[in-house]
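== chain A ==
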Amino acid sequence: MAEQFAALIIVVPLISSLLVPVIGWGQKKLCYPWVVAVLVVPLICSLGILNTVLTTGKFSYRLGGWAPPWGIEYAIDHLNAFVLVIVSFISLMVAIHSKKSVEKELSEKTVPFYTLFLLLVTGLLGIVITGDAFNLFVFLEIASLSCYALIAIGEEGAPIAAFNYIIIGTIGACFYLLGVGYLYIATGSLNMADLANILPDLYHSKVILVAFAFFTVGIAIKGGLFPLHTWLPDAYCTAPSAVSSLIAPLMTKVAAYVMIRLMFTVFQPHFSVEIVPVFAILGWLSVFAIFWGGIKALAQTDIKRMLVYVLVAEVGYIVIGVSVANRVGLTGAILHIMNDAVMMTCLFLVVGAILYKTGTREIHQFRHLNKKMPFTMAAFTITALSMCGIPPACGFFSKWYLIQGTIEAGQWVWAAALLCSSLINAVLFFRVIECAYLKPMEPAYAHNAGETHGEILRDEAPFTMLVPIVIMAAGVIFLGIFSGKIISSVIQFAVPASF
Partner candidate 1 sequence: MIWQLDLILCLFVLICAIAAINVKDLLAAVIILGAYSFFMCLLWTEMGAVDVAFTEASVGAGVGTVLFIAAVSKTKRRSKD
Partner candidate 2 sequence: MDVIYSSRPLWAVLVSMIAAFLILATGEKNRNIRESWTIMAALAKFLIVLSMVPVILQGKVIEYTIVTFYPGLLLQFRIDAFGMLFGVIASSLWILTSFYSIGYVRGLNEHAQTRYFFAFAMCLSSTIGIAFSANLLTFLVFYEILTIATYPLVIHSESKEGIMAGRKYLAYTLTAGCVLLFAIAAIYYMTGTLDFKAGGFIAGSGSSAVLIMLFAMLIMGFGVKAGLMPMHEWLPSAMVAPTPVSALLHAVAVVKAGVFGCLRVILYVFGPGLLHDLGIWLIMAYIASFTIIVAGFLALGQDHLKRRLAFSTINNLAMIILGAALLTKSSMTGGIIHMANHAFMKITLFFCAGALHVKVHKDYVSQLDGIGRQMPLTMGAFAIAAIGLSGIPPMSGFISKWFLCLGALEANQIIFLFVLMTSAMLDVAFFFPIIYNSFFKKPLDDVTPHFDEAPMFMVIPLVITALLSIVFGIVPDAFFRFFSLTSLAVQNIMGVG
C-alpha cells in the first residue's frame, strides 16, 4: 500500500490542479472545497509513508517500473518521510486558511490561484520525495514557476519582486542543473543512491568539486541563504498573504532539506566536512544571516516584512545546524526544519488574519487587537515566545540541540549568534505584543487611529482562518513537549548513520 502512497502523493495534487480550471469554469465557489479535499490526500499518504518507514525501514518506488539507475526512483527514508509530513500538513492548513483572504485579495483570480497553489504543493512534495537528481530539478522548477506566478499576482510592487525572483531563481536552478551535469560527467548516473555508491572513489576529482560548488550555490540561492537572499524579502513580502504563508515557511525548508540530502546522502559526510571547507564558509555566512536578518527586521514597521527578515535569520539557524556537521547539530537542524515551518506558518497565518480583518500590517496600528482578536493574538504570542526560545514551546528545543551542536564543534561564535538571535527576536516580538496588548505609549497614537472610546468589540477572524491558526499554535506547544519523542522515533534515524 505504501508503494502506491508514494505515487499518489505526487499524482493526486498534480492531476487535481489541472482539474481546478475545469471545476472553476462551472462553479467558482467549488475550487476551495476541492483544493482542501485534495490536499487531505497527500497528508494521508505521507502519514502512511512515515508509518511504513518507521515500521519496515526505508523503501523505494520505481516510477513506471523502471529499475533505478535508469528509471526515476522515489527513494523514501526517514528524512524525506518526515519532511513530507511537514509539507503536506502545512499546505493543508494554509489551504484551509486561504478561503477568506483569497476572496478578498484575489477575487478575480481564484481559479488560477488554486491551480497554481496545487502545482506548488506538487512541486514541493516532489522535491522531497524524489531520489533522482534531475527529477529534483524538474520538481524544483515546477515549484519555482508556480511560485513566480503566485507572487506576481500580489500587491503593488509584486511583479517587479517576482521578476527579480525569476532572474535569480533561474540562476539558482541552472547552477543546480550544472552541478547535476558535472556529476553525470564523472559518474554517469543521476540516481542519488547510485551516486552515493560511485562517488567515494572519485572524491579527489576536480569535476566533483565543481559539481559540489554549483550545488551549494544553487541551493543557497533557492533557500535564500545570506548573501544570496536579496530576492527573498521583496518577493515573500509582496505576495498575497495566502501565498506567502505557504512559500515562506516551506520553500526555504525544502531547500534546507535538499542541502542536507545532497551534502550528507549523495556526498558522504566526510567529503563535505574534510575535503571541502564548505561548512566553515556556510556557518559564518549563517552567522551573518542571523545578524543581518535580525537587524533588518528591527528596522521594519510592517509586520510581514519583519517576519520575512526573521525568516532570513531562521534559514541561518538551520544552516548552522548543518554546518557544525555533527550528530546533535544535524538533529537540531532537522528538528528546526519542522519547528520553524510550524512557527513561521503560524505567524504568517496570523498576519494574514490581521490583514483580512483590519486591513493593516503596520505594527503601531495594532492597538487593542487583543480585545478584537483574542485567539489570534494568543496564537501569535505563543509562537512569538517560541521564537524567542521560551520553553516548553518548540523553538527552545531546536535551539537547545543547535547550541549543543555548536558546543561540540567548538564554534563559540556560532553559539553566541544563536543566543543573540533569540534576544533580537525577543525585542522584535515584544514590540508587537506591546503594541497589541497595552495601551499606547504615546498619547499621539490615540487620536490618529480614529478609534471609538467606547467598549472595543470582539471582531475575531473567520472560522476558516481561526482553526488553522489555533492548530498551529497548539502544534508549537505540543511539538515542544514531544520533541524528545519525535527525535527518538524519527529524527535520529534521519541523521546519516555515519555520524
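Going forward, a residue touches a chain if its C-beta (ideal position, glycine included) is under 8 Å from a C-beta of that chain, and two chains touch if they have at least 3 such contacts; residues count from 1.
Regarding selection, all candidates are chains of the complex that A comes from, given by their letters.
Note that the structure is a prediction, hence the values are computed from the model and not measured.
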| item | value |
| --- | --- |
| Chain touching chain A (counting every copy) in this complex, out of 1 or 2 | 2 |
| For the chain A and candidate 2 complex, residues of the former touching the latter | 385, 388-392, 396-397, 399-400, 403-404, 407-408, 415, 419-420, 422-423, 426, 430, 434, 438-439, 441, 481-485, 487-488 |
